[in-house]
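The structure appears below as structure tokens.
As you look at this complex, bear in mind that one protein chain is not there, while each of the others sits in place.
Chain lettering (A and B) follows the sequence in which the chains are written, and residue indices restart at 1 in each chain.
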Amino acid sequence: MIAVLIRRAASALAVLLGAATLAFAALELIPGDKVAALLGPATSASEQVKAQIRAEYGFDRPIVVQYLHYLGRLVRGDLGDSYQLSRPVAGLLAEQLWPTAQLALAAIALAVALAVLSAVVTAGRRAGRAVATAWELAAVSLPSFWLGILLLTVFSFQLGMFPVVGGEGISALVLPAVTLALPIAGMLAQVLREGLEAALAQPFAVTARARGLSHTAVRVRHTLRHATVPLATLTGWLTGSLLGGAVLVETVFGRPGVGALTLQAVSNKDMPVVIGVVLLSAVVFVVISAVVDALYAVVDPRLKAG
Amino acid sequence: MTTFSPARAVPVRRVQWRAGRLPEVAAWAVLVVVAAFAVAPGLFSDLSPIAIDPAGAMRGPGAAHWFGTDQLGRDQFTRVVHGTRPSLLIGLGATVLAVAGGALIGLLAVVGMRYAEQVLMRLVDILLSLPTMLLALLVITVLGEGSGNVMFAIAIAFIPGYARIVRAEALVVVRSGYVEAARALGLRQSVLVVRHVLPNALGPLLVLATVGFGTALIAASGLSFLGFGAEPPSPEWGVMLSEGRNYLSTAWWLGVFPGGAMTLTVIAVNIVGRAAQNRFTRRAPR
């Protein structure tokens, strides 16, 4: 058991180190003067300031030393300063994290609920599955930014039910969450329905029915649990990817958050912030993976080590 | 925006599709029309996609302007038709690059040396831990904006997913009974790869690439929507949406039609891709 934990921790560390290295490489790959890149295109800093930065970042030293120096700063939680906002990146991210987390959690909860409902009702039933397949297909094919625009047009501009922009309160959360949730729900429903149908086709489902269980009881007591493993895998991965999806959705709805911050940073080539977001998303991935792994062990005793 | 990468997210097995052949026929019809738009937009509209007509601005959809006009009086139908090519090209180019890159890395990992596999797949794992959208944005930050760079960014962001799939497919083939049977006939490794591994692993990959193409289209438009890809006055659909977004309160049609065209195209691509997938899984005895 301890060996397993150590292996997990090692692979989590590898992901984090990898992401950090990737970010470092990206910084190195930016064409032109790194100091200029760090300062941003707009600034016209004096040569003296540039020299100071060069010394501070150690750009005059060998690349390996720079890399180790950079890792050292990361370990201390120092992500550098945003040149554009002239503030520590760590602080910026911490500020913007909560609105995005709210949005992501609401979206994922909604998506899972929709998927479970759709899949449990339609799995293995011919009439239901045609409808389900159609909506799932439409959902996964929808570009989220267009879905957001549609929802805004109908519910905010035409019906006036929800605010057009802003990030305060529950009502401002509804449309963005739906926008983010719908495509995910389509994907989750597909996987869940497939899992349910695969489980229903297994002999143990026949055995359960032969004991006198009803259709619904077989689904709830037996097959749903089997479909949970692929569902959890996908949900975990999608939750991580919401950080990317948030960029578009927060833009469409004018919400504050990590996504909006990222967009701003990419537009302004604010490299420290972009790197910060990449590292944040690696951390999120590692945390979610751990949660999903723990869930596996609870759901499927066969996956337990030993 | 999680529709970004089903190629790696959905464990694509038998996604069943039994509602008959009708959807597939309809999907092909849509794709034919879309392809015609892209190849010869002039056939479908005499108007210019960028000619400004302030007098005719903000007209709703009607007989004169099927999809209405925008704030500068440009005919939206003409713009949607002319926007097909730039909208599809980025996605297509990105998919081709990503599939080629993914196939190369995936196959190298299978047939190469042990340490090559370790290094490559470790790298792929790390890239897979980041959201595709973020990876694409990181690349854009490095390379800068513009249509070509967006194409590269999407390709790079998609490569890890394809690499993982190719490796999985190739591993199934390498460990299969028929490769073992071929080995027992004394064939050398290179012959095995050319004769069995490549063709059997590439089939499923191409089918997946179809579905991946739809995802790449959405990604490309999304990045244009954010202002990193095509630039106004290009009629690229993402750009059109981005412009139309400012007039949603008064001109709903500016938000509806370009996105509708995109969604319809992606749905059609997905239907065709899945039908191919089903045919494939039914054929393969795995």
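FYI, contacts are C-beta pairs under 8 Å (C-beta built on N, C-alpha and C of every residue); 3 or more make two chains touch, one makes a residue touch a chain.
Throughout what follows, contacts and distances are computed from a predicted model.
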Options "ABC transporter domain-containing protein", "Lipopolysaccharide export system ATP-binding protein LptB", "Electron transfer flavoprotein subunit alpha/FixB family protein" or "Anti-sigma B factor RsbW": UniProt name of the undisplayed chain: "ABC transporter domain-containing protein"
Options A:Leu142, A:Val218, A:Leu234 or A:Ala260, residue touching the unrepresented chain: A:Val218
Touching residue (missing chain; options A:Ala119, A:Ala208, A:Leu242 or A:Met271): A:Ala208
Residue of B:Arg59, B:His196, B:Arg245 or B:Arg274 in touch with the missing chain, whole complex considered: B:His196
Chain A, residues in touch with the chain not shown (by the definition above): 3, 124, 126, 200-215, 217-218, 221-222, 225-226, 299-302, 305-306
Where the unshown chain meets chain B, residue by residue: 176-178, 180-188, 195-196, 199-200, 283-285
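Going forward, only the chains that are shown with their structure count from here on.
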Length of the line joining the C-alpha centres of chain A and chain B, rounded to whole Å: 20
Residues of chain A touching chain B in the complex: 14-15, 18-19, 22-23, 26, 29-30, 126, 129-130, 133-134, 137-138, 140-146, 149-150, 152-153, 157-158, 164, 180, 183-184, 187, 190-191, 194, 197, 230, 233-234, 237-238, 240-249, 251-252, 262-263, 265-267, 269, 271, 274, 277-278, 281-282, 285-286
Residues of chain B touching chain A in the complex: 1-6, 9-11, 13-19, 122-123, 125-127, 129-134, 137-142, 214, 218, 221-222, 225-228, 238, 241, 244-245, 248-249, 252, 255-256, 258-260, 262-263, 266-267, 270-271
